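Every protein chain except one is present and positioned as in the full complex.
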Amino acid sequence: MGAVRTILESHKRWVFRSLDERKERPLTRISMTVNGVEREAEVEPRQLLVYFLREQLGLTGTNVGCDTTSCGACTVHLDGKSVKSCTVLAVQADRGDVKTIESLQQDGEMHPLQKAFHEKHALQCGYCTPGMIMAALGLIESGAELSEGDIRLGLEGNLCRCTGYHNIVEAIKQAAGDMRQPAGA
Amino acid sequence: MIPSAFEYEVASSVGETIDMLGRYDDAKILAGGHSLLPLMKLRLAQPSALIDIGRISDLSYVRDAGEEVAIGAGTCHEDVHFDSLLTEHCPIVAHTAGEVGDPQVRHRGTIGGSLCHADPAADLPTVLRTLDAQLVIEGPDGQRMVAAADFFKSLFETDLGPHEVLTEIRVRKLKGAGWSYQKFHPRAQDWAVVGVAVVERDGGAAVGLTSMGETPLRATGVEEALASGEQPADAARRATEGTSPPSDPLGSGEYRKAMVVVFTQRALEEALSR
Partner (left out) sequence: MAQTAQRTQAQKYVGGGVLRKEDPELVTGQATYTDDITLPGMLWVMFVRSPFAHAKINSIDLAAAKRKPGVVAAFSGTELAADFGDGLPCAWPVTEDIKMPRHPPLATDVVRYAGEPVAVVIAESRGQAKDASEAVEVDYDALDAVVDLEQASADGATLVHDEFDSNNSYTWTLATGEVDKIFSEAPVIVKERYLQPRLIPNAIEPRGVVVQPVPAQDEYTMWSATQVPHVLKTMLALVLGFHESKLRVIAPEVGGGFGSKLQVYNEEVVVLALAKRTGRSLKWVEERSENYLATHHGRGQIQDIELAAEEDGKLLAVRAKITADMGAYMRLVTPGIPLLGGFLYSGVYDAKAYSFECTGVFTNLPPTDAYRGAGRPEATYAIERAMDALARRVNKDPAQVRRLNFIAPFDEPFESAAGLQIDSGNYSVSLDKALETIGYDKLRAEQEQRRQSTDRMQIGIGISTYIEMCGLAPSQVLASLRYAAGGWEAATIRCHPTGKVTVVTGTSPHGQGHETSWSQIVADELGVSFDDVEVLHGDTAVSPLGMDSYGSRSLSVGGVAVHYAAQKVLAKAKKITAHEFEASEEDIEFRDGKMQVKGAPDKAKSVPEIAFSAWTAHNLPEGMEPGLEENYVFDPPNFTFPSGAHVCAVEIDTESGQTYVREYVAVDDCGTVINPIIVEGQVHGGIAQGIAEAQYEEAVFDENGTLLTSNMGYYRIPSAAELPSFTTDRTTTPSTTNPLGVKGVGEAGTIAAPPAFINSVIDALAPFGVTHIDKPATPERIWTAINDAKGDE
């Protein structure tokens, strides 16, 4: 941390004064819908949404890859929009509607995005994959144009170190086609 | 990764926010949290309390205010980006909101948060400074208006008092005036190495600069040159006047000074051809 602090000080970024010994804080009661199920819990206000999901609800499919809101591995949907759950407090999601990677598979059937990632070999170690899929889902659901360039730009907030993104882009093209096909077509 | 502990309060109105701020020494307002929480996770910021204004739906809007468009401070970048009023009357704001961060960040981060964080590397403060936006601030003593030019005091410092809240941003309608925001960032996710905002006006253009000093700046030299009839390529050479850009891993001060000329020229050319 010292290094980080030094560089930021050298950029004159502000640093709040450090507080003295802290007493235990009261927990805050929250409730939210997670993957269609009502969940209630008591959390520390500083509890990040990602750790609430992972450690309090046991939804470990959502991963943590950085501490600077850079990598997107923790992407989930909050009230229908993709968000980085490492940069949302659990208390901010109180009364919200959260959707994680665990919700995509329905009746044992993989979601078109999951299927496409498998079929196009769009993952290797798999660690960025849940976040990548949730970001892609947001992109497809937004209804935006999805040329290759649009897909690439739409994934700017998600890092993958294994695939070089080539097959991820291919998978999203395929899934977007499958998902946007009019029903019955 | 885990912030220091803090007190947490949810405000249901601006008035309540002001009351709550008064109860702590160093409380911070939490809107989208996309400037504040990253600092707290690295423990570079350790406020004793967060006042969450994210649930005040009255702060999230874009509305027609006659000659101006009024934007609620709690409006997220995504909503600003896709807003039809802004797209029609002040497209540079809508466009630039789409340049902030990445999609996930734009879903949470707010225009007011970006302004109050006052990072000179941020895009929207520059654009609003260029537009001579008026900022509506509410505090224990009531409401006041501050020009964007007076709002940004220095690095991460604004005119906002400890118990005040930014509630609204007012920008005048451009009425078809040409505009451009050139963000030079090697990676899509990067902050601007430099950014240049241009808005056409009678006898020239207003020009604002990102990442060229301690606050978002106006390139007054360029503006003067344009007003006196110089061509964009010549006027752009004056973009470095009065700047003191930082040197950091994204670029040295010297490089930024060179780039601000290049991108000022491009921004002028784009704005004046729109």
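The letters A and B name the chains in turn, as written, and every chain counts its residues from 1.
In the analysis below, contacts are C-beta pairs under 8 Å (C-beta built on N, C-alpha and C of every residue); 3 or more make two chains touch, one makes a residue touch a chain.
The structure displayed is predicted, hence computed values, not measured ones.
K.L.:
Just one of A:Ala41, A:Cys66, A:Ala144 or A:Met179 touches the chain that is missing; which is it?
P.N.:
Only one of A:Ala41, A:Cys66, A:Ala144 or A:Met179 touches the chain omitted from view, namely A:Cys66.
K.L.:
Quickly run down the residues of subunit A that touch the omitted chain.
P.N.:
Counting over the whole complex, subunit A touches the hidden chain at residues 1-7, 21-24, 44, 46, 51, 54-55, 59-71, 73, 100-102, 104-105, 110, 114, 117-119, 121, 123-130, 133, 148, 151-153, 155-169.
K.L.:
In terms of residues, what is the contact footprint of the unshown chain on subunit B?
P.N.:
Those residues of subunit B that touch the unshown chain are 1-2, 4-5, 42-43, 184, 186-190, 193, 248-252, 255, 258-259, 262-263.
To be clear about the criterion, only the chains that are shown with their structure count from here on.
K.L.:
Rounded to a whole Å, what is the gap between the Cα centroids of subunit A and subunit B?
P.N.:
Taking the mean C-alpha position of each chain, the two centres sit 26 Å apart.
K.L.:
Name, in rising order, each residue of subunit A that touches subunit B in their complex.
P.N.:
1, 4-5, 8, 11-19, 22, 25, 28, 44-46, 48, 51, 64, 67-70, 72, 75, 78, 81-84, 86-89, 91-92, 135, 138-139, 153-154, 156-158
K.L.:
Within the complex, which stretch of subunit B touches subunit A?
P.N.:
Residue positions touching the partner: 1-8, 10, 26, 30, 33-34, 37-48, 50, 52, 54, 78, 101-105, 107-108, 155-157, 187-189, 214, 246, 248.
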